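Here it is: the structure, laid out below.
All protein chains but one are shown at their positions in the complex.
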Amino acid sequence: MALLNVENLTVGYKTKTGLLKAVNDISFSIEQGRSLGFVGESGCGKTTIGMTLMGLLPENASILQGDIYFNGSNLAGLNDKQWRDFRGREISMIFQAAMNAMNPVIRVDEQIIEAIETHNPEMSKTDINEKVKTLFNMVDIPKDRLKDYPHQYSGGMKQRAIIAMALACNPRLIIADEPTTALDVIVQDQILKEIKKIQKELNTSVVFISHDIAVVADVCEDICVMYGGQIVEKGKREEVFKCPLHPYTKTLLASYLSLDSDANIKVPEIQKAPDLITFNGKCCFAGSCNCCTAKCKSHSPGWVNMSETHQAFCFEDTLKKDNNGR
Amino acid sequence: MGTRKFIFKKIIEITIIFFVILTLLFFLFRLSPGSPISKMVDPGLTLEDQVLLIEQLGLDRPAFEQYIIYLKNFFTGNLGSSFHYGEAVSSIIMAKLPWTILLFSLSTILAAYAGIVLGKISAWNKGSALDNFLSISALICHTLFIPWFALLLLWVLGFKLGWFPLGGVLSPEIWITGSSIPLKILDVLHHMFLPLMTLFFIHLGSYLLLMRSSMLGVFKEDYIITARAKGLSEKVIRNKHAAKNAALPVLTSVGLSLAFSINGGALTEQVFTWPGIGRELIFAVSNNDYPLAQACFLLIAAVVLVANLIVDLLYAYMDPRITY
Partner (left out) sequence: MSQNQHIERFQKGWKIFIKNPLGKTGVTLLLIFMLMAIASFFIPLIDPMYDPMTGIDPLIKTSTGPSMQHFLGTDNVGRDLFAQLMEGAKIAFIVGLSSAFISIVMGTVIGMISGYAGGMTDIILMRMADIIMIMPSLVILLILASLFGQFNIWIIVFIIAIMRWPAVSRIIRSQTLSLKSRPFIEASRVAGASNIRIIFRHIMPNVLPLAFLYMTFRVTSAILVEAALSFLGFGDPSQVSWGMMLQWVWKSGYMFQAPYWMIPPGLCISLLTLSFYMLGRAMDEVLDPRLRKEEEER
């Protein structure tokens, strides 16, 4: 059985202009020890997924529909206290270091120790200290920097410390939300290696959220491409990158490749992000799709299976038209 | 830069500022109507004493020489003698200073502590009835006219109910008969209660409001989400992660609102006839006792500068990001 199973999840934000469905009817699952990447432009709902899995949605947001099964139990029904007990122990999160994710007035080691203390009240002080040292060792931070304050760390070190923090209670699933954004390329590479290494060593599952396809391609075995609060394509890494199905995936890959090489690929312009409040009963990408048909504007698309693992959220006709067009 | 160097630099800065204040005061003194001698020398003294004092203060010399003598006298602690008391003003104000420091520091510390705790609770329960009650009360405390509030307390708790003495700091019967020390302390506390409450409530309001808005700002910080993600309890997040960061701006405001506090302190001392520096200054001004007024003023200026230095140092101690 899969470690995490998300079924028909819809998350809405109450806003002044109406209900905004940031995540709309998505389903995915992840096995123990595997890594799943969510990729998409900003505002497509990927961060909302992470926050939903952690039970950290802001006050004006709520799960409207759907179930989240983690190791057999449904997270959607947890109360505050159960969530607190669960967070950090079963699922933990790697935040973006550039985003002030560490408390500036508390020493780094203390910020890790408190996580261990909360979830393992029976552990002795010396055991905890031992554990912290092991963690720092694992993420390659010298021991003499344990007692520093976050501002004394470099960006890369901060990110490592945050990884150590996420690993503190041996969680079974780690959600990494843009963990390498705002780091320079070399440090970014080191951090990604670190995450891969740890994942292999500890056999944890990782949900990796990023807008950067290259990063996701580097780390993840399975990929979900998101657009407008929906998953538009999912599959194994090779499948999605070698033969993308959905027009949006193609656009995304093309824009990345055009930056990468001189390859003469025409990048279709994405006109505007869909209005997540109003669109209903049509394909969310219809406005920007270059092979949009009348059907796309009047009907909601369905899943088109390419292989057992590779699927796209589109119409078969449209996909065909798209393939012929290229 | 090391801490010691920072303190050294600050002390030099304060000295320069103080020197400027001294000089300005001297200018104003010379500019003001009436002769310097009539301002500084009590006409009630014997002729010889008057001559001696004029000589000592250099009042018969040209203005520049007089200025040098004024500076020299200041640094040797010779600020002239009070008309009213007939004593050296330095000894008078030194006797008053402890009372002011006692009242002032106790009320500031209590108010800052209570303000931080209540502001924290208020922000945490934002929008609740408790929050509304606390912030409206704080707003009212913050805008109350201090002497009026003091008079009200005095009228209700002192006069009508008779729970507290109407003024002063000691009951003669307890101090003359040589009672035990705890009884004496209790007596002082009994006298101090009303002025303490006045200053406490006035300051509580502003600290509470500040802490509340500071907390609300901190809640939006990413490290609060991190703390939640670790599964910490709400209490730990509030008291450890949020409050510590939120208290920093409150501390800064203690320094910035010092001027306001001193104004309030003087008014409170006056209403409750508390024998402190503020009341002494008011007394000196109404009795045309310039030497005494000058000494009180300079002492208050010095206290303001030193207190600001202390706040700076405390801030640097609390916020690890600040390195000198």
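By written order: A and B. Residues from 1 in each chain.
The definition used in the following text is that a contact is a pair of C-beta atoms (placed from the backbone, for glycine too) under 8 Å apart; a residue touches a chain by one contact, two chains touch by 3 or more.
Just so you know, these numbers come straight off a predicted model, no measurement behind them.
Residue in contact with the omitted chain (choice from B:L134, B:M215 or B:V304): B:V304.
For the chain missing from the display, the contacting residue among B:P147, B:G167, B:P249 or B:P320 is B:P147, taking the whole complex into account. By the touch criterion stated above, the residues of chain B touching the omitted chain are 17, 20-21, 25, 28-29, 32-33, 39, 126-127, 139-140, 142-149, 151-152, 154-155, 159, 216, 255-256, 258-260, 262-263, 266-267, 270-271, 278, 281-282, 284-286, 288, 290, 293-294, 297, 300-301, 304-305, 308.
Just so we're on the same page, only the chains that are shown with their structure count from here on.
By the touch rule above, chain B contacts chain A in their complex via residues 221-223, 225-233, 236, 240-241, 244-245, 248, 318-321. Those residues of chain A that touch chain B in the complex are listed here as 54, 56, 83-89, 92-93, 95, 99-106, 114-115, 118-119, 149, 151, 162, 165, 168.
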